[in-house]
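These notes are about the structure you will find just below.
Every protein chain but one is kept in place in this view of the complex.
Chains: A, B and C, in written order; residue numbering restarts at 1 for each.
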Amino acid sequence: MSFDVATLRKEFPTLQQEVDGRRLVYLDSAASSQTPRRVLDAMDEYYEHLRANVERGVYRISEQATARYERARTRLADFVGAPSPDGVVFTKNVTEAMNLVAYSWVRRQLGPGDALLTTEMEHHANFVPWWHAAQEVGFELRSIPITDAFELDLDAARELMADGNVRFLAVTHVSNVLGTINPLEDLIAMAREANPEVVVTVDGAQAVPHLPVDVAGLDCDFYGVTVHKMCGPTGLGALIAKPEQLEAMPPFLTGGSMILDVSLDQVTWNHAPHRFEAGTPPIAEAFGLEAACDFLDELGMANVRAHEEALVGTFVEALTAAEGVTVYGPTDPSKRSGAISFAVDGVHPHDLGAMLDGYGVCIRVGHHCAKPLMRTLGVNATARASLYLYNDTDDLAPLLDGIAEARSFFAR
Amino acid sequence: MSFDVATLRKEFPTLQQEVDGRRLVYLDSAASSQTPRRVLDAMDEYYEHLRANVERGVYRISEQATARYERARTRLADFVGAPSPDGVVFTKNVTEAMNLVAYSWVRRQLGPGDALLTTEMEHHANFVPWWHAAQEVGFELRSIPITDAFELDLDAARELMADGNVRFLAVTHVSNVLGTINPLEDLIAMAREANPEVVVTVDGAQAVPHLPVDVAGLDCDFYGVTVHKMCGPTGLGALIAKPEQLEAMPPFLTGGSMILDVSLDQVTWNHAPHRFEAGTPPIAEAFGLEAACDFLDELGMANVRAHEEALVGTFVEALTAAEGVTVYGPTDPSKRSGAISFAVDGVHPHDLGAMLDGYGVCIRVGHHCAKPLMRTLGVNATARASLYLYNDTDDLAPLLDGIAEARSFFAR
Amino acid sequence: MSMEDLYQEIILDHYRKPHNRAPTLDDEDVHVHHSNPLCGDEMDLRIRVDDDGTLDQVVFDGEGCSISQASASAMTIAVAGRELKDALELAEDFRLMMHGEEPTRLDDLQDGIAFQGVARFPVRVKCALLGWMALRDAIETYERGASAHSVTYDD
Partner (left out) sequence: MSMEDLYQEIILDHYRKPHNRAPTLDDEDVHVHHSNPLCGDEMDLRIRVDDDGTLDQVVFDGEGCSISQASASAMTIAVAGRELKDALELAEDFRLMMHGEEPTRLDDLQDGIAFQGVARFPVRVKCALLGWMALRDAIETYERGASAHSVTYDD
C-alpha cells in the first residue's frame, strides 16, 4: 500500500463531517462512493468556463467542451482496458447499460430454444432486464447457484451449459452482497467451450472502483460501468463493448445526435458509439469521470486493491470473531472485495442500521437489490458494511462497538 | 420586466468570461443554457454534505439525500403544473423521456390501422422514437405541415385527423428552430374531437425554460422536460405524465429500485413513478434542478417571458432589416420564443458561425436535429441565435456586426 | 434525534414481549397479509369481529424490525373492543401522528403514543405504520364482505 489514508480523506468533503460530535464513518461505498474535491473541481470547470452543448458547435467553448467529453471517453477506455474508445457508450448508470444490451442485442437475437445463463448472486440490474426480455421474446433463463463458500458453483455452471444452448452469459465481476470476486476467465472460457458463439456480459459495477480491470483481456462482449461508485459523479455510466458488436446492433434510445439523416420515410443511424447516445449527454459528469480516473490512477489501482484486500481481511476476521455475528461471504481476502454482508443475532438489520447511525457509522441494510440471493441465503435482509480506499482500520472499532451495543440493547 | 439583466448575469460564471478580449455573447441557450452559481452550490451541497445513495438508506445523510431527491420531484411538479408528483419520472434528458413513451406506450398500444400524428417542425427527439416504433410495430406516421408563416397548418391537421385513426399525437410546445409557440390547446382539442381516446405527448424542451407552463391545464398525457436548458445541470430530464397513464404502463428500463420483488420465476414491478426509475438516479442533478426552479420562480416565469418577448421582437426586427438576412420564423413576438433561425446571403452557416466566434458571439449552425424541417425550408442548415433571460439588447450589436463583417468578408 | 427517542423503553418491552402475537386466530373473520419487500418486512394480521360490530380480537405474526413488531403489538391492545369505525379513526390518528401531527386521542392510543418520536425518523415511519395499515385494511376487507387480502408496499 503506497498511499496514506489519513491524507487521502482530506480530499473527501463528506468525510470531514461529524455526526452528533462523532466522526462520520462511511461504510456504504458499494451503494455509492464519496467524491474527491478534484472531481467537483472538474465539473465546475465545465459549468464555469465551458458551459455549452457538445457535438457540432462551431464556437470555441462548445468545441472545447466536446473535446473534453470525447477525451473522457478515451480516458475511461484506457482506465478499464476497453478494446477501443469506439466501444465506449456513455449511459446514465450501469442499469441503462444493461438495458441497452437487453433491448438491442438480447431481444433481437434470442428466442425460443435459446438459453440465457446468469447467476444467483446478481444485482437486479444484471437480472431483471434479462427476465423482462425473456418474458417478451421467450428464451429460457438459467441461473448458476452458489456454493456454501459463497462462490459460483462452476460444476453446476458446466452442467447448465452442457446442452450448448446458452447463447448469452450475464455475470457480475464482483458481488455487491457477498464481495465474491468471480473467476471470470474460467467461466468465460467454459462458456465459449460449450458454445463458441456465446455472447458474454459482465456487470463491472463493483469491480471497476476496486480492482485493476482489463476488459479486452477478459474477452467479454459487453462490460458495464457505473461512475458514482468509482469516486465520480452521479448521472453517468458506460457500456464497454467490442466495437464490432456495437456496430452490428440497432439503436436503443433514439433522437438527436444518433442519426445521420432523417425524413418521414427513412432514418439513417449514426455509427457506434454515437448511435447509442441519443440526446444531450451528461457532459459535466464526463468531466468528473475523467478526473476520477486520474485520481484513481494516481493512487494506482493495484495499490487500491492491495489496501482493500488487507483491510477486508481485518474486517472479516474481526466480524467473524465478534459474538453473535454471521458473515455471508468468502473468508479468504484474496477471493473477495470490500462488501461484507452479515447478520447480528437477535437484531433486525434495520435496527442495527439505525443504532449504528447513532454512532456515526453508515452501513446499508436490506436486500441490496439482490432478492434471488437473499432467498438463497434464507434471509429477508442483511446488514452490509462496504470498504473503499478512504476506509482504514480505525473505522473498525466504531462498527464493532455499535454492533455490540445493539446486541446488548435488544437483548436487555 | 422586473429583473435587471446586468445584475442577473453576475450569477452566471461563464458569462463573466472574455474571448480574445471581448465579452462572451452567448446566443445558444436553445442548445443548452448557462447555469447560475446557486445551482452549482446546490450540487456541491450534495457532494460535500449528503453524498450517499438514495432510497432505503437508514443512516442520516442517505435519508436526507432521499428527502431532497423527492423534494426535487415535487418542486418540478409544482414548477410545470404537473397533475401530481407521482406523475414525474426523472430521466437523463427529454430524449429518454420520449423513448420511455415510445417503448412503454406506443409500442404496446399502437399497431397496423393506427396512426401517430406528429409535425414537420419536430426535433429528432420527438420524431425518431416514433419512427423507430412504427418500423417495428407497423402503424402509420403522419406529419402536420407548416404554413408560409412558419406555424402549424391547423386545417391540414384537421384533415389528417379526419378518419379518426389518430390514436397518438406528438407535438412540440415550442420549435427549437423557428421559435414558433404552438397553439396546443386548439390542437389538442381538435385531436380529442377527432378521437376522444387520443393520447397526447408534448415536447416541452423549449417551453419550460421560457414560458409559464401548466401541464395539467394542457390536458396532455405526457410532457417532456430537459433540465440542462432551464438553468439546471446536464444529465437530468423528466417525463411528466398523468399518473393513471403511468400506473397502467409496463416498465421500460428495468433493474434496481423499480421492482417490489424478484425471483427466477416472477418479478413484481414497483408503482409509478419509481417503476420507471431503474438504477441509481442523477441525484446531485436533482439537487441542482430544485435550485434552478427556485431561481426561475424568483424571477417569475411571466417576467422571463415578458423579457424574452420584448427582446426577440427587437432581434427579429433588426435581423429582418439587416441586408442579406432571411429569418425563418414568425415575426409577431407574441407568437414566438427566442430561437431565431436565419440565413445570410452568400455566407455558409458554418462560415458565419466561425466568423461570429471570432467576435465572441456563440451561435449554433446546422440542422438543429430537425432534418425534416430543413427539407421543408429547402436548406441544408441554418444559423440560429437563441435568447434567454441573461441576454439583452446589448447582445444585438455584436451579432449584427459579425454578420455584416462576414458578408463583406466573403463577398470581397 | 438520539437513539433513545426512537427506542423508548415501552417500545423495547413490546418488542421483547409482544402482545397478541400468534400465527392463527380461532373463528377469524379476516386475514390480511402485508409485506414491504424492500425492507423484507412481512405481517399477517387476523381479526375477529363481534356480533355487535366491535373488534373482538386482533392478532399479528410476521417478521420485521423492532419498531414494526412493537407497534403492531401496541396496536392490538389499543384497538381491541373498539367499534370498527372507531378503530379506523384511531388508526388515522396514529397515521397523522407519524406524519408529524399532534395526536388527538392520546389516551386511546395507549402505548401507541410511545411511537411519536418515530416521526422524526422518516425511513422508520413505514415500520411503525405497518400493523396499523394492516388493521385498516382488515377492517375495510371485512366491510367489503371479504375474508382475506394481501398488500405489497413500494416503500
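Things to note:
Everything below uses one rule, namely that a contact is a pair of C-beta atoms (placed from the backbone, for glycine too) under 8 Å apart; a residue touches a chain by one contact, two chains touch by 3 or more.
Computed from a predicted structure; not experimentally measured.
Partners of the chain left out, restricted to shown chains and counted across the full complex, are A, B. Touching the chain that is not shown, out of A:84, A:109 or A:270: A:270 (per the contact rule at the top). Note on the undisplayed chain: of the listed residues A:67, A:149 or A:310, the one touching it is A:67.
Although one chain is not drawn, the whole complex shows that of B:4, B:20, B:148 or B:323 it is B:20 that touches it.
The hidden chain makes contact, of the residues A:28, A:55, A:151 or A:221, with A:55.
Where chain B meets the omitted chain, the residues involved are 20, 348-351, 354-355, 358, 366-367, 371, 374, 379-381, 409-410, 412. Take chain A: the residues that touch the chain left off the picture are 55-58, 60, 63, 66-67, 260-261, 268, 270-271, 274.
Everything that follows uses one rule, which is that only the chains that are shown with their structure count from here on.
Judged by the touch criterion defined above, the protein chains are all mutually in contact, each touching every other.
Of all chains displayed, A has the C-alpha centre closest to the centre of the whole protein C-alpha set. Taking A-C and B-C together, the pair of chains sharing more C-beta contacts is A-C.
Here the spacing of chain A and chain B, counted between their Cα centres, is 31 Å.
Chain centres here are Cα averages; for chain B and chain C they lie 47 Å apart. Counting partner chains per residue, chain B has residues 56-58, 60, 261 touching two or more of them. Across the assembly, chain C contributes residues 37-39, 121, 124 that each touch 2 or more other chains.
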